[in-house]
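The complex appears here minus one protein chain, its other protein chains still in place.
Note that the chains are named A and B in the order they appear, and that numbering of residues resets to 1 at the start of each chain.
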Amino acid sequence: MMPLDTYEFNDVIHRCFRCGYCKFPTNWMDVNNCPPYARFRMESYSCGGRLWLTRAWLNETLEWSEHLAEILYSCTTCRNCEVKCPLSFNVDIVNMVVAARSEMIERGKVPPAVRRFLENIDLHGNPYGSARSRRDSWMQGTDIERYEGQEYLYYVGCTGSYDTRAQRSARALATLLGKAGASFGVLGNHENCDGNEVHKLGEAGLFEMLAQDNIERFKALGAKKIVTLSPHAYNAMKNLYPLYGGDFQVFHYTELLYELFKEGKLDVSNGFDARLTYHDPCFLGRWNDGYETPRRLLAAVPSLRLAEMEKSRDAALCCGGGAGNFEIDLLGGGDSSPARRRVRHAAETGATVLAVACPKCLVMLEDALKAEELEEKLAVRDIAEILTEAGGIR
Amino acid sequence: MYALQFDETRCLHCESQDCLAKCQYIHIGKDGKQPGEMVRIARGEDSFVLHECVTCYACEEYCPMGNHPFYLIVERQEALRISPVPRPLVTRAVNLGIPFRGEPAVKEINGPLLNMAAFSELTHLIQGRLFEDLPVISTDGRKMFHYFCQLMYLHYARSSVIKERLPGIIATIERHKPTEVVCFHDECYGTYASYCPAVGIDVPFTPVHFYEYLYDRLTELKELIKPVGIKVAYQRPCSSRLSPDKHRFVGKIFRLIGAEEVKREFVDENALCCGGTIQGQGREGSRKRAAELQRKNVEDMKKAGAEVCVFNCPACLQTLGGMVAREGIRPVHMSDLCRFAIGETPAGWEVTR
Partner (left out) sequence: MNAIYQALADIVDAEHVSDRPEELYIYSFDLGTAEPHRPDYVVAPRTTGQVREIVRLANREKVPVVPLGGGLSLAGLAVPLKGGILIDLKRMDRILEVNEKGRYAVLECGVSQGQLTSYLAAHHPGLTHSEPGAPPAATVAGNALIHGQGDLAQPYGFNSDQVNGLEVVLPTGEVCRFGSCAIGASWFTNHPLPDVGLFFGWCGTTGLITKLSIRLYPAKRIRGVGQFVVEDEELVPEIIGRVTGTQMAEDVIAYSRAIPPFGLGLQHFTVNIAANSEKELEFKQELIWDDALGEYIRRGDGGYLGFTRGLEHPQISKTSDYKKGGGFEYVGSIMPIEKYPECYRRGREISERHDIPYTVTGRCVGVGHSMMFAWTYAFNRADPETMRQAREALHETDDLVLELGGVIWKPGTYGQQLILGRLDPGTRALMRRIKEVLDPGGIMNPGNWEGI
């Protein structure tokens, strides 16, 4: 018996014809919308290439190698392929990749960076390997309340908690929520990784532990409504936690802010005088169909002029950070990295601000901006930061 | 084995001869009387009607005597081999309804259910609170022809196909153990409520018209309704002629949700075909005739000041939707309009909110 026989998608994986639709954005303007293919431009890195290589490995035509594992782990699970593939199995393309990763994990055959990422989350509750005791460093010096039964549990996530750039967006959101009179609290050092990336990296066991741990903690605290800074956490909690009994009402922060705006509680009257373009995060857009709310929020801000990139909404190019790649970084380096391509798209619109709604996109794109030497022309700002300014909060 | 119950003595006693007198497509003298034409047809004789019929179904509604003039026309067309459409189109249509992608997975419901029939792809039209807790069958496009009511073959002079296949379709639906079957398409409703009794096919469940269901649900959710305040025209489908008693729900729904039905010429009994059937006949002149009809119809909506054209039948929507849109009238399916009225945002309605 070969591994293919027990592989979950063994009756599907050969159906990919490698026609290449998956490389395109919805408007077909180039073949650079699959992040790994855009980065390396070798067929092995295309979505179809990954599926064929997976099958070859599982039916023992091809031996495992670190290169093979890197090809598999370079997929950011951005789901562009699923949008473009016209065949009925398209809903399972990302699942096929994730299931193949699970096989690799089962055999202990993953790239070192992936192993480190998972070990860090297991040991420290975050992929960076920082101490759990430093998780609340983002809120030092603020008067943000701890969660104890307020209406919303504000889940910050690993990137917002530890990354110095993302911390600013995490604080901006807290300030906005406070100013709008929302009742919320945070977990501080008691927060644990949400596990979205762990799930996408194929470490099902660790994901289950994280999900159960979080669900128990949320329930114990009596949380019913959760608002997340990161679309990644939002995706896990909204779509995966219910499988483990986590039946919370989960909001991405843009959804909550838009509600507050409609209720007249979010003040944006100071405006934001800039031409701005918005980058759709995969886990808000393609994964959860959240294309319009962030745009409506931005449209509500006086003086703000929204310019769309040629690739937007379900055609948006991923920043390259998904499935742990914001840290594992199999797609970085070189001017063809997805993040660098993406900031060039933003610059082409003539915008001076690139708005994001995800801490991972924020970090990825800001780094890319530096590499592209576009900092003079363009700034990457989280929507929470933009709204803080529009609300006259300093 | 299944035979149409047609009582020609009723025609002999009929004063109005409305079945043909009111026909919008065959013009039978200004006085509108052609006594005996339907009797001739019933007796198996050839008639110009059998050749010129555009199969709009309307005579089923016009008949004041409770007879089935349209079903009869179709039976006789078939018996006399008078094809209302060219041969290749008949072959194509007859083949269309043959399921070929495996058997459907049947789940027992033991209660009311909604049958999408051959419109499995349109489940976006049955979303939201109006449809919550109502189990749905035929949602798999590959299996939908197992639920296809077959009545389309009335347009092709193939009553025999309907009678041959329909009992099997009913059996498939019955395997779901329904009590009531809400029919997404009113052609299905017409099949189970009108055609089956007319030819003696047994229907072991109670068919429910989609609009009656919508009306009842809207009434239950009345506190959510905010009057839509839109001027609407309604595109009545041919199949509605088989259930004229349910047509009143159109007006009732509009009143309930505060939609203003514009005053038009081609409305209710006088409604015009969307043109799909007429063009679909593929006969000489069909294309132009359909285009002319569609022009007249849309012109009438425009003149009456309609902002929205409300559709019942997905086929009408497909045929006429683009055309009304090009004239600045928004094409909308009834269920989306109802959802809008209770504060939901159907796909594509974001801007409207």
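Simple rule for what comes next: a contact is a pair of C-beta atoms (placed from the backbone, for glycine too) under 8 Å apart; a residue touches a chain by one contact, two chains touch by 3 or more.
Just so it is clear, the structure is predicted and the values come from calculations on it, not from any experiment.
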item: Sole residue of A:Leu53, A:Val227, A:Leu304 or A:Ala347 that reaches the chain not shown, by the stated touch rule; value: A:Leu53
item: Hidden-chain contact residue, picked from the options B:Gln77, B:Ser239, B:Ser286 or B:Ser335; value: B:Ser286
item: Residues in chain B touching the chain absent from view; value: 83, 85-89, 91-93, 95-96, 98, 100, 279-280, 282-284, 286-288, 291, 322
item: On chain A, residues whose C-beta touches the chain left out of the figure; value: 14-21, 23-24, 27-31, 40-44, 49, 52-53, 56, 61-63, 65, 67-68, 71, 86-89, 310, 334
